[in-house]
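For this view, one protein chain was removed and the others were kept in their places.
Order as written gives the chain letters A, B, C, D and E; numbering starts at 1 within each chain.
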Amino acid sequence: MDGYYAWMLMATSLVLLMTAPGLALFYGGMSRSKSVLNMLMMSFSALGVVGMVYALWGFSMSYSSGIADADGETGWEAAKLFDSPFQQFGLSNTDPTSYITVAFQMTFAVITAALISGAIADRVKFSSWLVFMPIWVTLSYFPLAHQVWGGGFLSDVDGGLAALIFGTVGDAADKVAEVAPIDYAGGTVVHINAGVAGLVLALLIGRRKGFGKEPMKPHNLTLTMIGAGLLWFGWFGFNVGSIVLTGADEAENVAQFTTETGLVWLNTTLATCAAMMGWLLIERIRDGKGTSLGAASGVVAGLVAVTPACGALSPIGSMVLGVAAGVLCALAVGLKYRFGYDDSLDVVGVHLVGGLVGTIGIGFLATTGGLFYGDGIKQFVVQVTVAVYAVVWAGLATLIVGVAIKYTLGWRVTEDVEIEGIDFAEHGESAYDFAGNTGRRNVLGASEPATKKHVEEGVKA
Amino acid sequence: MDGYYAWMLMATSLVLLMTAPGLALFYGGMSRSKSVLNMLMMSFSALGVVGMVYALWGFSMSYSSGIADADGETGWEAAKLFDSPFQQFGLSNTDPTSYITVAFQMTFAVITAALISGAIADRVKFSSWLVFMPIWVTLSYFPLAHQVWGGGFLSDVDGGLAALIFGTVGDAADKVAEVAPIDYAGGTVVHINAGVAGLVLALLIGRRKGFGKEPMKPHNLTLTMIGAGLLWFGWFGFNVGSIVLTGADEAENVAQFTTETGLVWLNTTLATCAAMMGWLLIERIRDGKGTSLGAASGVVAGLVAVTPACGALSPIGSMVLGVAAGVLCALAVGLKYRFGYDDSLDVVGVHLVGGLVGTIGIGFLATTGGLFYGDGIKQFVVQVTVAVYAVVWAGLATLIVGVAIKYTLGWRVTEDVEIEGIDFAEHGESAYDFAGNTGRRNVLGASEPATKKHVEEGVKA
Amino acid sequence: MDGYYAWMLMATSLVLLMTAPGLALFYGGMSRSKSVLNMLMMSFSALGVVGMVYALWGFSMSYSSGIADADGETGWEAAKLFDSPFQQFGLSNTDPTSYITVAFQMTFAVITAALISGAIADRVKFSSWLVFMPIWVTLSYFPLAHQVWGGGFLSDVDGGLAALIFGTVGDAADKVAEVAPIDYAGGTVVHINAGVAGLVLALLIGRRKGFGKEPMKPHNLTLTMIGAGLLWFGWFGFNVGSIVLTGADEAENVAQFTTETGLVWLNTTLATCAAMMGWLLIERIRDGKGTSLGAASGVVAGLVAVTPACGALSPIGSMVLGVAAGVLCALAVGLKYRFGYDDSLDVVGVHLVGGLVGTIGIGFLATTGGLFYGDGIKQFVVQVTVAVYAVVWAGLATLIVGVAIKYTLGWRVTEDVEIEGIDFAEHGESAYDFAGNTGRRNVLGASEPATKKHVEEGVKA
Amino acid sequence: MKLVTAVIKPHKWEDVREALETFGVTGMTVSEVSGYGRQKGHTEVYRGAEYDIALVPKIRIEIVVDDADADDVVGIIVKTAATGRIGDGKVWVSGIETVVRVRTGDRDEAAI
Amino acid sequence: MKLVTAVIKPHKWEDVREALETFGVTGMTVSEVSGYGRQKGHTEVYRGAEYDIALVPKIRIEIVVDDADADDVVGIIVKTAATGRIGDGKVWVSGIETVVRVRTGDRDEAAI
Partner (left out) sequence: MKLVTAVIKPHKWEDVREALETFGVTGMTVSEVSGYGRQKGHTEVYRGAEYDIALVPKIRIEIVVDDADADDVVGIIVKTAATGRIGDGKVWVSGIETVVRVRTGDRDEAAI
């Protein structure tokens, strides 16, 4: 299985690419040119902060009750909700054969945190963001990851949510829920989680000055399109890398690997194609023209929706799910104007709604268990319940961190900074200086030589 | 062989990356800033439309007579030209072990359609483009793919073109052409095909307003350079992923995999390096300076030329082919001014000419069969014949679709739209808004608040 | 081991991506808008020139005494310093099973040459750069690669530098240095080498007009951030692909592959996360705000430092190394103002200093041999000695080529060209033309129709 | 005929435009410029080197008006664009001899 | 001396430049500006929210001319730039007191 392993190396690298520069560009292009750097920094810093936190206690909190360390020992699990953060703290005694799993899961935690930033663009202190992330992943992401993928409350274990609803099957030693919740690559843990967090923070932090009155259009759609393309590319790591080998021996594993991954790859792509066209169709009907921002958004909506479903659907079913995701997300991004919350870059409209479409869509479209395949309503009920649970958990966890920061550090920059641009205020930079491009020196916009102090004395420290 | 399989997952993802955002950027950067989004959309929509069409009937039309479905059955083949579109329609009964093949081949169909868009930049209705693509791939791409790679008329089968010319070898049960045509990764199916389609459409649709009088220079060469880099990267999937394992057992397959792919990787890179330098050399001699657009174009020209040849040449031979491609394509891009067709972004000069250089160059440079290696003229004759056949097929197919659209939907936007910019007219967007970058609000260029109707009522539907 | 092989195909492609477009963008974004194309061209041409040179004599000079050709023969080694350039010249008789090694090593030589260009941005004749590269890799890169990785003077061989210091162990047939120098993926060969070359050239070529007086700020930080993201992604190929299998049989190799690569991946990422945050911390303390250029630079500094160390450290150790690299490089980039050399894009501050931090840091942090693990000072001494040796070798080699070019071709463009912008003068292009983006034709900046001569007559040749 | 030239803060542009429209000004020509004056720019930092940006973004408006309207237009701009903080800008008025509408060739009052 | 200021449609710039050159105008100063007037902008759509773009791109030309040439120059611009459609622009003329060529210090007629 070194082939599977080679793929996991690649898949893990691909998911890292999704955050930086993929998501950074997707979001950065949509923001205004005076805040693009701040937007990019929110993604990059997610990698910096959550990457380290994951190695310190994130992996341990998510999986240490199920994945033994180098000494063969596992840690405690708290009420099926999360694991001990200390058991494999700092990976100090993690088994090296688990490193690739640590790495793969780390990149998921990173991008989930980064996704949230789109909802609160242009108005948040960078320092508060840096403080928010490690607390939020600890309260919301690591527990949900454990519950869904680490054998916790949202998995098929005896005593888990699904088992409580429709009971269990199997003998005493190996009892599992009759109807197992399906989340192949993170519809609940990643997208619903980030989408809800975005909504809560957007409400808590409030609207940008001028929201709904002043135009806030994307400043560079080529960046957004690059980002969408890289996200699609990286998502193959995300979805196809989420395979869990269950074969009894190497031959079975190889057989699983060489059929399941092909299906997941195809489903991922077909749902995305369909969602892109679905989004464009809605725009064409509603606004008269399909936009490139719509195409990019449709791509992401399709990828989001197919994330939990990619292992459970047929290729045709994936196209159906994709169209639904494209259409529903295209309609959902308008909700913020109706309800007046400033979800700046539509994290709610795309990730929360897309995540719900995917998670619940499984109930209709799963080739095994789906309503449309005549397999009854049970899977559907389980999927809806899990989705609701994830919404509630993420909502509460985010509220706690969000409020705590609001009344201590504070979230917002001043009005003046919003007008002047957050890039200057928080990072001391401006993204572009095109003045010189026709041969002139960089005259306007940067007219003073660097101050003597710095240029001549160089480093102060 | 899960290693081979892991590679194919990656290779397939790489080829998808070539279209979006690779080619999209390469083309987008070369267009004017008022039409860059339309250019990007032509590539992205190729993915959306052709991706789905491929799963619906493309794979079936190309390969279903040769690749059995899950029940072990194969479909009909029409006169060695194409297969039944119904046999594996919608992949409904495709064998899951074929999914990765479906996926890999899908990405080839996608990029071939997308390539064409460069020839007709800035002046085509987006809706006509959306209608063109599925018909064109059905008439031109799927049949040619079948003929070359699916055991059809341009392969080495008994009764195929090559067999008709120089006869066959082998016993009755296993008769194949004495001299098999060589197209490792798509010189004919992809590049000649797209290049000819571009030429036909450019002639049919006519020149942009101001062509040859007004300057139409690239608006953002950094995008073009990103695109060229991503294309090169993605092309490793394209070429190296095109290996066909022919070993009798696993050990032979591994041996083939671990030697052939290394050669193909090296040849791909060396031809590209050489073509880049060759193009720059011509520019240096002719214009006095080597340009970055020239370097990017040379990269693509080299990649195109080595596409059919990468499995048949030595590393040194690849450099020779690369120089030839760089030099000839650099000269060929001027032809449009001489003959007056507006092949906006030089699809003809780069893909048609590059595809011909590669396909025919095999006749000289193949280590087995090449003229330069003293192996006679047979391979050369076969290569030329195949190239001519592909030109004719693609030309006729494109003419049919092109004319049909011309006299029904119509191809062109109005003159006013061309002057105003196609991005506004067809997509309702503009690519860039840098106004805010020095701290000002986005004042000029977007001065009215979003209209009440939309902002307050949100979604209409 | 076809899985390992599949990974190497991917890793090699990833390292190519690092140069084009990764490094090209990282550097291009930092330069001024009147010289961004020249900057991009320096990276792309490194690929064109060094790629071919590597296949011609680079591989032979580096490894032909240790890697047999297709006939099983090896070439001569000159005083443990370099190998025969003729033995496998043009790869004509290289064993196909070595091709992937050739390809992987080729991409290392390419990026090392490209890295240098950042030190001499905006002022160097493109033709001189094209002449510099092949000579420099021949004098500096190929010998150092041989000495470190090809069993030469800086490896653990009997008679090598490390053996001379602390003697050897093992029986006569298999004597190796007691303390082997550690350079997993190129701290000396790549980063110290390029960093020193950059310093020497910056001194030799002199400062840009206006250096230290006039502001020279990055013209497009979004490009730099894309570049940093792609470099990180590509670096997984660089570091993780540098594994050398040493197992006695396939099972051992698979075991090594599936544990070592996971560690290297994690270490690479954790050091980079830590370095990014370390750099931002210094900026926050010193300048009051963390910048996006700082984040991007911290990413690269971390990647550079962990390059030699990634196989020798624990995950926690990697974070420590990363913080050190971020902090020290952030301080080091100011040195150029103090000492007055114009290392335009901080090749010295990031690659030389980062390379030293990594190479010497191993002496402290290696889990086997490191001072902090109580294993004595020997590893530390070896690491320092090797680093100093590499500095001296690279310095002398660069001096020779640099001076030779200075007094023959000359290095610098004229002052007028520096003011007007090197993109026009050396490449006849300008990077951006945004004029049209609000619907106007490209009127200003490109006001004359293409001259009749060219447009009407097309190609001259 | 008079030419009123106003240099104002960018985020006041929208208000000024509305106020002028209400008053009856039907046309103007606008550009993005940089201002230098009492209002100081800001500082940027790149790899530890600080850059003082002396220039501040401003919007420049040119309006050709009838002699009679000049004072009112100036008054409206001054009133609407003022924030009371340094850098609010300047408005100046000069005489022009003639103005022509390109489309029709109409002159002076008829051309505005 | 007179200063002729013209605001025209961008795609007419090339024609205007040629016509002026033919007439003998040897120098001018040009900038990209935005116009507000009877000609309406267009609508952009981003994620379902529409933006009305009121401003239209224009080219602004400044030409310092001898008193005697002013009328001719205005006439040429008006003739060449006119398309007959709304938004063709305006041309206005004002007096200037002196003009200096920086290179030589030449003044007035000699400086143009």
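Everything that follows uses one rule, which is that contacts are C-beta pairs under 8 Å (C-beta built on N, C-alpha and C of every residue); 3 or more make two chains touch, one makes a residue touch a chain.
Worth saying up front: this structure is predicted, and the values here are computed from it rather than measured.
K.L.:
For the chain that's not shown, point to the residue among B:100, B:192 or B:293 touching it.
P.N.:
B:293
K.L.:
Just the residue numbers, please: which parts of chain B touch the chain that's not shown?
P.N.:
Chain B touches the missing chain through residues 215, 217-218, 283, 286-289, 291, 293-294, 297, 330, 333-334, 337, 346, 349.
K.L.:
Where does chain E touch the missing chain, residue by residue?
P.N.:
Considering the whole complex, chain E reaches the absent chain at 1, 3, 17, 26-31, 64, 94-103, 105, 111.
K.L.:
Tell me where the left-out chain touches chain C, residue by residue.
P.N.:
214, 419-420, 424, 428-430, 444-451, 453-455, 458-459
Here is the rule we use: only the chains that are shown with their structure count from here on.
K.L.:
When chain D touches chain E, do the two copies use mostly the same residue numbers, with over half shared, or different ones?
P.N.:
different
K.L.:
Between chain D and chain E, tell me the centre distance in angstrom, where each centre is the average of that chain's C-alpha atoms.
P.N.:
Distance between chain centres, rounded to whole Å: 18 Å.
K.L.:
Residue numbers in chain D touching 2 or more other chains?
P.N.:
11, 14, 17, 30-31, 34, 42, 44-46, 48-51, 53
K.L.:
Could you list which residues of chain B touch at least two other chains?
P.N.:
Answer for chain B, listing residues that touch two or more other chains: 1-4, 6-7, 10, 214, 220, 226, 419-420, 424, 428-432, 434-435, 438-441, 444-450, 454-455, 458-459.
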